[in-house]
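Please see the structure below; I have some questions.
A protein chain is absent from this complex, but the other protein chains hold their places.
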Amino acid sequence: MDDIEAIKQLKARYFRTLDTKDWDGMRRVFTDEATVDTSGSGGPVITGADEFIAFVRETLGDRSTVHIGHMPEIELTSESTATGIWSMQDLVQWPDGRDLRGYGHYHETYEKTDGVWRIASSRLTRLRMDIRPADAAGAS
Amino acid sequence: MDDIEAIKQLKARYFRTLDTKDWDGMRRVFTDEATVDTSGSGGPVITGADEFIAFVRETLGDRSTVHIGHMPEIELTSESTATGIWSMQDLVQWPDGRDLRGYGHYHETYEKTDGVWRIASSRLTRLRMDIRPADAAGAS
Partner (left out) sequence: MDDIEAIKQLKARYFRTLDTKDWDGMRRVFTDEATVDTSGSGGPVITGADEFIAFVRETLGDRSTVHIGHMPEIELTSESTATGIWSMQDLVQWPDGRDLRGYGHYHETYEKTDGVWRIASSRLTRLRMDIRPADAAGAS
């Protein structure tokens, strides 16, 4: 598998482990010192993978979430570093039953250590965020 | 085209032929003995590509459907076999006008025969399913 494909699958695991609440799997997606800027969603800038996983568990752990990535623009900047932009959308059920539905872009950097790519930094910018009543019946 | 890209395009054809109701094209996506587990959508486990196409024609043939795949995690397990996980979303218009809108993952296996990749098995798990009133005006 080439490096660009490996980075695409890395980010795929990020999304899948987030929405299936596989916190151990999600932790392995990041470098130890990863920084994640969630200000595009109204959140903080967080340093450290452990700290970020703790934040996500606290804020999203008991909610139904769907996060989807689209159309990665991955650029290899050295043998062990890369940058990427992903279009994204998310659907988060709030405790009161309403849905947050958002769209935007992740702007990221990646690092390869011991043959494994990990996310070193991630910053989310938004195109649009809507809050709306929950879709009727059958949410599961 | 490499094997991973070929499998991505195989699954792209699955989605496109399904939503454009190109049943002959959709049939060619599967091995003869393919198994498809639709229990994630409340349906049966079906063995045989002809049987699955017949099932889809019966249940979705006269409905507006949109099925979309995201972020494939394809792993080659031999020269002629592979596994894959796809994030997915679907939008199905019910006979009474309401919409089913769902999200989940396909867990699949692929086989290569005579140089052509086909889907050998597919199982859908769900993150979320909603039923809601049809979007107003202009569905087409």
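Which chain is which? They are A and B, in the order written, and residues in each are numbered from 1.
We adopt the following convention: a residue touches a chain if its C-beta (ideal position, glycine included) is under 8 Å from a C-beta of that chain, and two chains touch if they have at least 3 such contacts.
Just so we're clear, the structure is a prediction, and the values are computed from it rather than from any experiment.
Q: Check each of B:D19, B:D37 or B:E73 against the chain that is not shown and name the one that touches it.
A: Counting the whole complex, the residue in contact with the absent chain is B:D19.
Q: Given the full complex, what residues of subunit A touch the hidden partner chain?
A: 4, 70-74, 85, 87, 89, 101, 103, 105, 126-133
Q: What residue numbers in subunit B mark contact with the hidden partner chain?
A: Spelled out for subunit B, the touching residues are 1, 5, 8-9, 11-13, 15-16, 19-20, 64-66, 68-70, 91, 93, 134-140.
Quick note on the criterion: only the chains that are shown with their structure count from here on.
Q: Once you find the CA centre of subunit A and the CA centre of subunit B, what distance in Å lies between them?
A: Computed value for the inter-centroid distance: 25 Å.
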